[in-house]
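A single protein chain has been removed from this complex, and every other one stays in its place.
Right, subunit A next:
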């Protein structure tokens, strides 16, 4: 990385033909020096089946022994953890919207339906219940007067994206953050000196310094479990398989199939986020299927790894430093040698 930095292009970020700072990259673990490493793994979080149970949050806290960091009633729907941070490595977002979800008729007027009467009509005993015409509304009823009957509840379990080009890793001055053989990004807590540079570098607002500890913490994708051939705790705990863990290539294929399926089912909002190896961070190791714009979930719509522009930054800083040196030299040259006599004479 050292010797190739100088030749970087400012926009493409290709460093002597190799995409070390930005752009598509097939093998981040290999570029970090791992040989004979396992395939890159990741998360595919399919938010369309998330039920907001927070089992992932709990499993993550328990497995990784993360300290308690506040149990707040935030007023943000059912969200108690507010966002990712030093002690929140999985965060379930809850969004309430007045929009239908696909073909679902959320605005059906059930006010005329007497459920007790319907229940009484169902034959008891072994006879199978017949679908009742009165129970199936044939047409969506009119929305109520205040227009608030359509509601969809979006839930999404957010996590560290384990970027292909991870800004936190690039800017870490101690080498505490490193790329594992699985292509994930992990903090070595015995090396971190709490400089906090990774915190503003992350374009997703994931990593954070833990108060009273000082060091930076974030999701490790359960590095210890991966090493033992197990899936991360959150994916293991997810009851709906909203969090899917596996080799990244496989997950990307599965995600494409899922988004096609949803669109065919009428969920036109469905889109993938972070799956594209050509995006600003070279694709995420943890990517998502979302049902609305990313910013609705608190995700940046077009994140770019800050180090993409680093060669250009060094060039500008170099120019500025030379300007300072040259400028001050010119000032002294213009004023010439000071001799007490000339000075006194001028006075």
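To be clear about the criterion, contacts are C-beta pairs under 8 Å (C-beta built on N, C-alpha and C of every residue); 3 or more make two chains touch, one makes a residue touch a chain; residues count from 1.
Basically, contacts and distances are computed from a predicted model.
S.K.: Leaving aside the chains on screen, match the unshown one to its UniProt name from "Methionine synthase", "Polysulfide reductase", "Fe-S oxidoreductase" or "L-lactate dehydrogenase complex protein LldF".
M.R.: "Polysulfide reductase"
S.K.: Of the residues listed, A:192, A:219 or A:237, which one is in contact with the missing chain?
M.R.: A:192
S.K.: Which candidate, A:44, A:204 or A:288, sits in contact with the chain we can't see?
M.R.: A:204
S.K.: Among A:93, A:186 or A:219, which one touches the chain that has been omitted from the display?
M.R.: Per the contact definition at the top, the residue touching the missing chain is A:93.
S.K.: Can you list where subunit A touches the absent chain?
M.R.: Contact residues on subunit A toward the absent chain are 1-2, 5, 21, 74-77, 79, 82-85, 93, 95-99, 146-148, 151, 167, 170-176, 191-197, 199-209, 211, 213-216, 292-293, 295-303, 306-307, 309-310, 312-314, 316-325, 327-329, 331-332, 334-340, 343-344, 347.
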